[in-house]
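Mind having a look at this structure? Questions to follow.
A single protein chain has been removed from this complex, and every other one stays in its place.
For chain A:
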Amino acid sequence: MAFRYAVGGFGLVVMAFGGFLLVREPEPWRIAGWLAGGVLVHDALVAPLVIAVAALAAAAGLRLRGAARAALIVAGSLTVIALPPLLRPGGVANATVLPLDYPRNWLLAMAVLAVLAAGYAGARACVRRVARRRAAKPQG
């Protein structure tokens, strides 16, 4: 119990140090705006979007479980980290910064993922069908 309070208290001290560093920056309210903005974008945009996708899929009779859900999670993760090079405006400092064809790479990643997920789902369906047929046959 005492240890718990010590960790919590230490956390408050560390937070205060971070806050102290922040208010020493010029125009700290603008930083606060960006801090709050991130939460707002997640809570009011990203999370409802994910929930809406799941709800729409459910309404269409799709159960987003197993391979389909995993494929969507991986695709979403990859897309989030691909967004900066895909959306970044303006020129780059030199030819070795952002040297790759990011739109092509993103399409490639999504295609590989779709093939893997479809292959997995297909293989699973085959295994199930074989297992069902075996179960249906009289043993002996």
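By definition in this document, a contact is a pair of C-beta atoms (placed from the backbone, for glycine too) under 8 Å apart; a residue touches a chain by one contact, two chains touch by 3 or more; residues count from 1.
Going forward, contacts and distances are computed from a predicted model.
Enquirer: Could you tell me which of "NitT/TauT family transport system ATP-binding protein", "Cytochrome c oxidase subunit 2", "DMSO/TMAO reductase YedYZ molybdopterin-dependent catalytic subunit" or "Imidazole glycerol phosphate synthase subunit HisF" is the UniProt name of the chain missing from the displayed complex?
Expert: "DMSO/TMAO reductase YedYZ molybdopterin-dependent catalytic subunit"
Enquirer: Can you list where chain A touches the absent chain?
Expert: 4-5, 7-8, 10-19, 21-22, 25-27, 30-31, 34-36, 38-39, 41-43, 46-47, 50-51, 54-55, 58, 65-66, 69-70, 73-74, 76-78, 80-82, 84-85, 88, 92-100, 102, 105-106, 108-109
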